[in-house]
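Apart from one protein chain that is not included, each protein chain of the complex appears where it belongs.
To keep things simple, chains are lettered A and B as they appear, and every chain counts its residues starting from 1.
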Amino acid sequence: METRSMTLNMGPQHPATHGVLRIQLELEGETVLKAYPIIGYLHTGIEKTAESKHYRKVIPLTDRMDYLAPMSNNLGYCLAMEKLLEIEVPEKAQWARVCLTELTRINSHLVWVGTHALDIGAMSMMLYGFREREKILGIYELVSGQRMMSTYFRIGGLAEDIPPDFDTRVREILDLFPSRYDEYEDLLTNNPIWRNRTIGVAKISPEDALSSGLTGPLLRACGFKHDLRKANPYSSYDKFDFDIPTNDGCDVYARYLVRLEEMRQSLRIIRQALDGMPEGPFVADAPGIVLPPKERVLSEMEALIFHFKIITEGFCPPEGEVYQGIESPKGEIGFYIVSDGSPYPYRMRVRPPSFVHVGALDKMCRGGLLADVIAAIGSIDIVLGEVDR
Amino acid sequence: MGLEEKIPEGILLTTVDKMTNWARKSSLWPLGFGLACCAIEMMSTYGPRFDLARFGMEVMRPSPRQADLMIVSGRVSNKMAPVLKRLYGQMPNPKWVISMGACASTGGVFNNYAILQGVDKILPVDIYVPGCPPRPEQLIEGIVKLQEKIKSESVRRKKK
Partner (left out) sequence: MIESLERTEARLGDKFGGGILEVSHFRDELTFLIAKESLIDILIFLKEDAELKYIFLTDLTATDWPDREERHEVVYLLYSFESHSYVRIKVRAKEGVKVPTASGIWDVAGWFEREVYDLFGVEFEGHPDMTRILTADGFEGHPLRKDFPLTYEKPQFSHSVDEPPEVVK
C-alpha cells in the first residue's frame, strides 16, 4: 500500500508558538519527519529604523526586541557604544546595571517557566510565574516609571540615580523568591507527567548545538560550561561570585533544570550587588555625549547648550566598528555597530539568540512526536520580537 | 391606573436589545493570540494580579470560530496583515476589535517599510488603547469602555 507523509501547518496563530511563529511540519503518522520554521511575521525593520536615528535614540528600539528582557538589550547596546566611544562607566552604574539585568534574567525565566509549563499542561504554573513577575515589574516601575519598556540605561551610565527605596524593595524579592522557586520545584521537578513530557525530548547533540550556534541555557544544557559573564566579563561581572549551572541531558528537562538554577544564581548576584553598591556618580563624565543633570540645564548656560546640542544634533563617534556580546536570558545577544563618523549609526546589527535557536528547531524535532514540538518550542524560549526584529 | 399594577410579582420587563446586549457584554470571549510586547501585558491582565475574570472575560479561545473579541496586541507587520484579516473573517458575528498599544493603533515608533501604520486600515476597530505598552489597568479600562459601547448597540443594526 502506498503511504504519503502529511504536511501540517502550525501557526502563525497558535496558542503554543509564543507569538507568531509558523512551522511547516512533515509528518508520518505522529512522527515528525521535518520541521521547517517560517518566520518574519513580526518583522519590524528595527535595524533599518536605527540607521535613521541618533545613537541615543536607538535605545528605546532595543527595548522592543526582546521585550521580556528589555534591560539586557539596553545593556548590550550601551556597552557597545561605550566601547566605541571609549567611555568608562562609574562603578555605581555598573553595579546597578548588574543588579537590574539579573532581575531581568529572572523576569524572563519566570515568563518562560509559566508559558512553557502551560503549553505542556501545567496550568497553574503560569499564574505562579506571573505572580512573581509583577514584583520585578514593580522594581522596573520604581526606577524608570515604566513597567516593561524601561529604557533605563543610557550611554555612559543610567538615566537617573537609583531611587532611595530601591534597596529595600529588591531585598524583599531576595527574601521571598527562594521559597517560591522551591514551590516550582515541588510542582514540576519530580512530577511524573512533567518528567515524561520532558526527559529525552527534543534532544540535540553537543556537536550539533555548536554547529547550530546555540548559546545561553541551551548550550549549557548540552554540557558546555560557557557563559559570557565569566568568559568575557563585562560591566564588572568578574567581581561577582556565582556558578554556571550545566547539565549533560541535552533535552528539555536539562534546559529546565539549568534555567531554574540560573534564577537562584541570579539572586546570589543581586545580593552581592546590593551589599557592595558603591557610592558616587551614576553617569560617566563625558560632556557632549551624556546629558548634563537637569538642575544645571536650568541654571547654567553651558549645560543648556550641551543639552540642546545632544538632543538636536547628536554626537559623532569615531569611524570604526565594534561588537559587544552579552549574556542575555536567552543566550548571547550581540550588537555590531559600524560608525562612519556621522551622528547616525551606519549599521546597527543585532545578533539575536532567539533567531539562531529557531534555526535549530528542525534538529530538535526530527524523529520526535508531534506533541513534543510544543515542548521543544517552549524549551528554546523564543521571543518573536527578537527573532524577526 | 398604570400597567405596573397589572403585572404580578417576580416578572421583569426589558427589551430584546437590552437583554442581548447584557448577555453579550458580560461574556466576551477574546481570541487568544498575541503579536508582540503588548501581548505580554495582555497576559498579565489575565494573570493573578489584574485578573480579568472579574469582568467575565477570562475565557481565551485559541480558535477564532469561538471568539467574538479580537485584541490586536502589538505591531502588525505587512506579512502578518493578511493573516490577521483572515482570522477576523473567521470569527462569527457579532464581533469587536480592540487595538491595543501605540503600534497597533498608529504604527508607533516603527514608521517604516515593514509595519502596517495602524490596524484600522484593515479591520474595523472599536476601541483604541494608548500606551507602549498600555498598563493592564488601561486595557481593562478599554474593555469596560467596549462593554459600554456594546450596551448601546442595537440587535438589528449589528445583524447585517
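Worth pointing out:
The working rule: contacts are C-beta pairs under 8 Å (C-beta built on N, C-alpha and C of every residue); 3 or more make two chains touch, one makes a residue touch a chain.
Everything numeric in this text was worked out from a predicted model, so none of it was measured.
Taking every chain of the complex into account, the chain not shown here touches A, B.
Per the touch definition above, the residue from B:Ser27, B:Gln66, B:Asn111 or B:Ser154 contacting the chain not shown is B:Asn111. Of the candidate positions A:Ile120, A:Val143, A:Val356 or A:Ile382, contact with the hidden chain is made by A:Val356. Looking at A:Leu27, A:Ala159, A:Val322 or A:Leu370, the residue that reaches the missing chain in the full complex is A:Val322. In the full complex, chain B makes contact with the omitted chain through residues 77-79, 107, 111-114, 117.
Residues of chain A in contact with the chain left out of this view: 39-40, 43, 45, 47-49, 52, 83-84, 86, 208, 210-213, 224, 226, 231-232, 320-323, 325, 332, 334, 336, 338, 346-347, 349, 351, 355-356, 359-360, 363, 388-389.
One rule holds in what follows: only the chains that are shown with their structure count from here on.
Chain B meets chain A in the complex at residues 32-37, 39-41, 43-44, 47-49, 60, 62, 64, 74-75, 77, 79-80, 83, 87, 109-115, 132-133, 135. Per the touch definition, chain A reaches chain B in the complex via residues 12-15, 19-20, 40-46, 48-49, 60-61, 64, 67-68, 111, 126-127, 130-131, 133-134, 137, 147-149, 384-385, 388.
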